[in-house]
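Please see the structure below; I have some questions.
With one protein chain held back, the other chains of the complex are shown just where they sit.
Note that the chains are named A and B in the order they appear, and that numbering of residues resets to 1 at the start of each chain.
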Amino acid sequence: MFNYLRRNRSLLVGLGLLTILVLFMVIGAFTVDTDNAQPLSVQALQPPSWDYPFGTDRQGRDLLAVMVAGTPLTLWIGFVAGFIGVGVGAALAFTAAYYGGMVDTVIRSIADIGLTIPGLLVLIIIAVSLKGSLSVNQMAIVVASLAWLNPTRTIRSQVLTLRERGYVEIARLNGMSGPEIIVRELMPNLLPYLAATLVSSVSAAILASVGLEVLGLGPVESPTLGMTLYWVFFNAAIINGWWWWWTAPLVIILTVFLGLFFLTVGLDEIANPRLRRAI
Amino acid sequence: MSQSNSALLRVAGLRVAYDHPLGTVRAVDDVSFTLRPHERFGLAGESGSGKSTMSLAILRMIKPPGHIDGGEVWLEDTPVSKLSPDAVRRLRLAGIAMVPQGSMNSLNPVVRIRDQIGDAIADHGTRLSRRDLAARVRTLLGQVGLPPETASKYPHELSGGMKQRACIAIAICLRPKVIIADEPTSALDVVVQRQVMETLGRVQADLGAAVILVGHDMGLMAQFVDRLGIMYAGRLVEVAPIDQIITAPRHPYTRLLIDSLPSLERKGGLRGIPGLAPLLRDLPPGCAFHPRCPRAEARCSIDKPEVRQVAPDATAACHFA
Partner (left out) sequence: MHAGIEDMVKVYQQKFGLDKPLWRQYLNYLGDVSQGNLNYSIANYPRTVVSMIRDALPWTVALLGLTTLFSFAAGTFLGALLAWPGAPRWLQWFMPPLWALHAIPFFLLGLVLMYLFAFQFQWLPIFGGYSAGATPSLTWTFTLDVLRHAILPALSIVLVSVGGWALAMRGMMVTTMGEDYVTFAEAKGLRSATIFTRYCIRNAILPQTTGLALALGQILSGAVLVEVIFGYPGIGALLFQAIEENDFFLIQGIVFTVIVALGFATFVLDILYPWLDPRISYRRA
C-alpha cells in the first residue's frame, strides 16, 4: 500500500492535504471555544496575535473559532450534495445505459440540457426563490439538486463502454437479469471510477456552495467559509487592509480544493490503468 | 528474376531491442539479407517474429524504448544507418518508401487525399503549382487504378481497398527505389487483395523498383515474390528463391509452414505447428525453435545455429539444413 502511494504521487499529496484539514478540524474542535465564532464575542479587528491566532473580524468574531466551526460545515454541504449527486447520478446512469432506448434518450437529454446551463445561475434562482435564509442542510439540498447532472453523464458513458465487454455478454447468456448484472458484474469494475467521480462531485458541490455563499445566498447565520468571504467583501476588508480576515478562509479553501483535486487525479490513475506511470 | 549479384539494399547484422521492465526484448537479432534491383523479396513470419520491427528499423523509425543496437543498412552506396536525422527524413519516401499496414487508419482523417500526396512532395523540396500538383496527383491515382475524383475526397469516403491503393499512390509519388509493403492486404477480402497486389506489382514494374513484402500469408508470398525470407523469434532462419522454399524447404520451421498451407489437391485435416511462438524477451536457449521442432536433438538446446549458405542462392539457420 505504501509502495503504491509512493508511485501515485497525486494520491499521496491529496490524502496528505485532506489529512491536515481533518487534523485541523479535530484538534480545533477540542481546543478552541466555538462560541467565539458568534458575532460580538471578542474585540473587533484585531490582527493575528497569541490570543487570536487568526485575528478577529469586524463583527467581533474570533476567526480561528470561525474557521474551526465553519470548515466542517462547508465540507458537510459538499459531501452531502456530492453523495446525493453521485447516488442519484449512478442510479440514473445505470438505468439509462442498461435499458437504452427511450429511457436513455430522456435521461441523457435532460442531463445534457442541464449541463449546458450554467449551474450557478440556476442555483441563484433557486436560492433567491426560497424565502428566508437557508440552513446548512437546506443549502446542501439546493446544491444537490444540480449535482447529479455531471455524474449521470460520465458514469453512463463508462457503463456503456463496459457493457460491451465480454463478461457482461456471458453473464447475460447465463441468464442473469438486468439489475443483477448491474450490481454483480458492472459495479465492482466501476468502483474505482465511481470513487473518482464522487470526489470530483464533492469538489464541484463545495465550489457551488462557496459561490452561492460569496454572493450572500447561503446560510447567513452560519460561519461557513463562503459566508466569511461574503462578509469580507461586504466590509471591503481588502481595501481596508484587514488581510487576516480573508487569508484564513482562503488558505483553507485552497487546501480543500487542491486536496480534492490531487485526490481525483490519483483515483483516476487507479481507475484507468493506462494512465499509470511506468517507472 | 534478377540474376545479378549487385545489391540495391543491403542489411548487415541488424539488431533491434526494446527495453521492457521485465527484460530486454530482442525484436531483431543479427539479421542480414540483400535486396537486388527489380527484385520482389518476401519477409514472412508469425506475429511477433520481428518483421514489422525490421521495416521500421530499415527506415530508422524505431522509437524509445526501442533502439537499434547494431548492424548497418545500405541503399546502393548510401549508408542509411549513418545519415543525419534530416538526411534520413529526406531518404524516406524518396529512396525507400513504405506502404503501411492497417490502411484503415494510415491516412490523416481530416486532410484530403490530394493534400496527403501534396505535403509529401512539398516536404521533400519540390515546389509545385496547384495545377501541376493536380496533374501529378491525377497521374498517380491513375497508376493505382483510382478515379480522379478520389483526389478531393477524405479518407472516410473511400473503401478499404481504395484507401490501400491511395497509400500506394503516396508511396510511389517520389519514385523510390525500394518499396516496403508491410502487410498491405490484411483486413481486406480476397478480391480486393488481388486488386491491391496487382496494383503493387504494376507500379513496381513501372518504376523499376524493388519490393519487400512483409506478411504472414504464405499463399500470397508464393504468388508474388521472387525470393522469400522466413523470420522466427527475431532471426532470419531461411532465405531462398520461392520455388525452392515451396518445394524443398531447408529449415524445419519453413517445412511446417509450407505443410500447413491448405491445398486443393490434398484433402485431409489441417496441419498446424504445435506450440506457440516464444516471447521475444524470454527465448529458449540454443535454437529458438527447438521446443516445437520435430527434428530437434540435444545439441539444439545448447548451440544456437548460425546462418549458413546451404545452396548457391539460399541460406538457413539450422544444424540440419
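Heads up, the rule we're going with is that a contact is a pair of C-beta atoms (placed from the backbone, for glycine too) under 8 Å apart; a residue touches a chain by one contact, two chains touch by 3 or more.
In this text, all values refer to a predicted model and were calculated from it rather than measured experimentally.
For the chain left out of this panel, the touching residue among A:119, A:151 or A:266 is A:119. Touch with the chain that is not drawn comes from one residue among B:170, B:228 or B:280, which is B:170.
Checked against the full complex, the candidates A:130, A:191 or A:254 give a single residue touching the omitted chain, namely A:254.
Here the missing chain is touched by one residue of A:107, A:134, A:217 or A:267, and it is A:217.
Checked against the full complex, the one of B:110, B:264 or B:298 touching the unshown chain is B:110. What chain A contributes to its contact with the hidden chain is residues 115-122, 124-125, 128, 207, 210-211, 214-217, 229, 233, 238-239, 241, 243, 246, 250, 253-254, 257-258, 260-262.
Within the complete assembly, residues 59, 61, 89-94, 97-98, 100-102, 104-111, 119-120, 123-124, 154, 156, 167, 170 of chain B touch the chain that is not shown.
What we mean here is this: only the chains that are shown with their structure count from here on.
Chain A and chain B have CA centres that are 56 Å apart.
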